[in-house]
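Left out: one protein chain. Kept in place: all the others.
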Amino acid sequence: MTIAVGIQGASGYTGAELVRILSAHPQVNIVFVTSERYAGQPMDKIFPHLSLRGDLVCRPLEDLSGLASCQLVFCALPHVTSMKVVPKLLRHDLKVIDLSADFRIKSPEVYQEWYKTVHEAQEWLGEAVYGLPEIYRDRIKSARLVANPGCYPTSVILALAPLLTEGGWIDSTAIVIDSKSGVSGAGRAPAEGKLFAELAEGFRPYSTGSHRHTPEMEQVVSDLLGTSVRIRFAPHLLPQTRGILSTCHVRPLKGKGEISWQERYESHYRNEHFVRVMRAGEYPATNHVRASNYVHLGVVEDQRTGWLTVLSAIDNLVKGAAGQAVQNMNIMFGLDERMGLTQLPVFP
Amino acid sequence: MTIAVGIQGASGYTGAELVRILSAHPQVNIVFVTSERYAGQPMDKIFPHLSLRGDLVCRPLEDLSGLASCQLVFCALPHVTSMKVVPKLLRHDLKVIDLSADFRIKSPEVYQEWYKTVHEAQEWLGEAVYGLPEIYRDRIKSARLVANPGCYPTSVILALAPLLTEGGWIDSTAIVIDSKSGVSGAGRAPAEGKLFAELAEGFRPYSTGSHRHTPEMEQVVSDLLGTSVRIRFAPHLLPQTRGILSTCHVRPLKGKGEISWQERYESHYRNEHFVRVMRAGEYPATNHVRASNYVHLGVVEDQRTGWLTVLSAIDNLVKGAAGQAVQNMNIMFGLDERMGLTQLPVFP
Amino acid sequence: MTIAVGIQGASGYTGAELVRILSAHPQVNIVFVTSERYAGQPMDKIFPHLSLRGDLVCRPLEDLSGLASCQLVFCALPHVTSMKVVPKLLRHDLKVIDLSADFRIKSPEVYQEWYKTVHEAQEWLGEAVYGLPEIYRDRIKSARLVANPGCYPTSVILALAPLLTEGGWIDSTAIVIDSKSGVSGAGRAPAEGKLFAELAEGFRPYSTGSHRHTPEMEQVVSDLLGTSVRIRFAPHLLPQTRGILSTCHVRPLKGKGEISWQERYESHYRNEHFVRVMRAGEYPATNHVRASNYVHLGVVEDQRTGWLTVLSAIDNLVKGAAGQAVQNMNIMFGLDERMGLTQLPVFP
Partner (left out) sequence: MTIAVGIQGASGYTGAELVRILSAHPQVNIVFVTSERYAGQPMDKIFPHLSLRGDLVCRPLEDLSGLASCQLVFCALPHVTSMKVVPKLLRHDLKVIDLSADFRIKSPEVYQEWYKTVHEAQEWLGEAVYGLPEIYRDRIKSARLVANPGCYPTSVILALAPLLTEGGWIDSTAIVIDSKSGVSGAGRAPAEGKLFAELAEGFRPYSTGSHRHTPEMEQVVSDLLGTSVRIRFAPHLLPQTRGILSTCHVRPLKGKGEISWQERYESHYRNEHFVRVMRAGEYPATNHVRASNYVHLGVVEDQRTGWLTVLSAIDNLVKGAAGQAVQNMNIMFGLDERMGLTQLPVFP
């Protein structure tokens, strides 16, 4: 079986990463790519590293002629654009994996509050499945529309999940997430803050407490915990290209743990191919998961202060975007979930 | 007046930074420098950027012949070495600014617990003054021995100080400090973890909850608060050379603040030349204080979650080490505190 | 004496660097700054590292009200803009140091060929003095208009000068210059090629054989040699912010040298404060001159192949732009040439 796929919005970093990963997938054929800015140009001109994919020439966004032959469309468009495009795609007999934020938040009110725009495709919010396989694998299997998670939420939710079982092992009023991201997460559009000369040697915070990925995390954590939770989320921009490391500071409830946190994590993720719990005493690092779909988790308890820190490293463009989308595709089409995604990380 | 100074341990990054800063100080004359590894070599050979200081040739550590003509010795040696050397220096008629950790911790038991070694110069712990001018300026004026603060504690204590007045404005059981440092803080001795190929694109945590700067912060915060406090401290290593950014997550006690936190910070530091409170909505960044003695602070409140985040950026080698040492020297010798330290940061 | 200066175009990297350097100059007062994009904004908002220069508020470019009180204007505008502005400035009783390319090339035809635009201020080309003090110091002393050299030409001409005396020591048909520059030389305007994510790990050539600094180098080298010369110039973009390193490959004419090249260089630059010839066996590096006005030169002969390589490192924003402009100012106003420029390089 070969899955025929299209990519809407192939001229961004996420789109290019989809092309890179799917080109090595044994059961996928990319039948079309689109781009608003680069319509008419071959992929190897937009991205010289894709020198072997000069066969893929970007069509305009509105050119839907390729849809008939497609079974799946990856939608790597900006939010708001996505909510206009996705419903049109779903009129055809195909599945959609949307990599924007538009179908992640279940409540249109919460969406409007954080994204400052009215949601125009609310009829699809109920059917959309949040595409985090390690949490919602079963629902993804039968989904027509998957909302691929944000990069920060992926790193944070996977770090917290083992603490959210059985009603929760932590104080839900004291979840402090301090995340650090490579700049590729901000996309390829030129902006002063993303210039090399501004960012090198220039680590910095941004959107402290007001980042749009916050409600997405809160929604899933609340869902797992069975109660509404608010999270203090502080993102930062790293002088590096790829990688997210989230430092999750939480407070275990007293008297609960009978096994060590280390053991709880190892047990929880024993059967997850893409999640690796580091040995006690080892720390994750962003370049140990670079260009791969793997997640490295570290757990550090501190008896002295009573806090527990969970550390989580992913590649924001792979497990945080394109790789996870391919993982979702594999699940939606009944393939081995790992197919095309087992390349080891690139280090150094 | 010219102050004649010596530098013990001039072949590390901090020693070189002392030479750089003091060479531009209008009232200082460096009369000798020492180095264990590079005895006999001129500074411009050890550090080519010091091409104009080929006149300074490193003496062996034990060569004390220069002391007679000195009024002050900067001691930039590793801990444990320092506690052996400093008492010998103090037998002469001079002052000492020690940049190691050896005279920062008041309690020899706490020192032993964190540094895994018995303190051999306990008789000096009482007299040593913790050299953070914005907190202990008065004591520094008359000190013979100043313990220059660690880089992390400098960034953290200055960030927290306005919240520690009048018995404190925050929940002292929920102080979570998430710090990120450039690698120059780890010194010049070769080690795998400091290699370019290991660190570039490789942001990572280390010593979570167990870093030796923790008791130093706790000592000063406890002193200011008037009660014993424990801090959750999580340091990380940045893929950059200089700079520390500390993200301090705290929880204001309800019903206390009558002015905004922003105003409290602006008011608290109004007269401090080296501390700048950013405008509301602006964020500090490490490259905005690079190669300077300035501190940039940002304050971000979050009504939604009830947490307050204070962000603090310094250059770890300047305000976090050599620059603060020179600031202390100025105070100890009755000079204008800013002398030789008003160079603006180097950006980009 | 205090020199009252204005800065036209203060919102670029070069303008900010002029503010940084001049703020530490003991005999300069900045009386106005201008900016097209940021008119009305204080410098500390445009550049947070200039937190102490909030007193300088950018005026619109055309606001000439500050000129009456000025003795010197630094013009840090883009080329073409400069040729329109400078003649207006010179109608007042003041001197001008222009940091654009507009007054560097003596021939309007050559200018037009490389810059693809007709020169509109040709009447000033004759009077303009090329501001490379180590070569043209005497002319600079009495100049009203100084054309501050380009960053690449500064690094290349100083590297070649000792080989161009007495009719020249090298084959003038085989001058191959391979230069590498930090990205700050390309300015602060956002562009895809200057993004962190595009440049990190992405060293690359550009404008090989067609860079606009080529005729500037050729003009000076031809002048020194007394014959018209063409240079093969290949620039590259480094994944770093500051610094230029030029590798100059030349072929000594046989039978000429009686002293070693190393000795020739040391002798040639013996009295130049800002030029340091490295010891034989030592190499220059961009971070050994960072944030300073110093130049490091290395000379490597190769008997085996008959080629000679001269290596030259500068900070493109200082000796390659703002620092050299201040050096020129000092000369034009009879001050010690080094004034305000003796800060040692910032390393690491």
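By written order: A, B and C. Residues from 1 in each chain.
Everything below uses one rule, namely that a contact is a pair of C-beta atoms (placed from the backbone, for glycine too) under 8 Å apart; a residue touches a chain by one contact, two chains touch by 3 or more.
Since the model is a prediction, treat every value here as computed from it, not as a measurement.
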Specify the residue from the set C:D63, C:E120 or C:D302 that touches the hidden chain.
C:D302
Option touching the unshown chain, where C:H213, C:R242 or C:K319 are the choices:
C:R242
From the list C:H25, C:R59, C:R212 or C:H288, which touches the chain that is not on show?
C:H288
Sole contact to the chain not displayed, among C:T2, C:S69, C:T208 or C:S260
C:T208
Please output the residues of chain A touching the missing chain, sorted low to high.
13, 16, 19-20, 23-24, 47-53, 184, 200-201, 241-242, 276, 278, 282, 284-285, 287-292, 294, 296, 342-348
On chain B, what residues meet the omitted chain?
13, 182-184, 188, 190-192, 194-201, 239-241
For chain C, which positions touch the chain that isn't shown here?
173-174, 176, 178, 180, 182, 197-198, 200-206, 208-210, 230-232, 234, 236, 238-243, 245, 247, 249, 283-288, 290, 298, 300-302, 304-307, 309, 311, 313, 348
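Everything that follows uses one rule, which is that only the chains that are shown with their structure count from here on.
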So the centre of each chain is just the mean of its C-alpha atoms; given that, what is the distance between chain A and chain B in Å?
39
Return the distance between the CA-based centres of chain B and chain C, expressed in whole Å.
36
Chain centre separation (chain A, chain C; CA means) in Å
46
Which positions in chain B touch two or more other chains at once?
200-201, 241-242, 284-285, 287-288, 290, 348
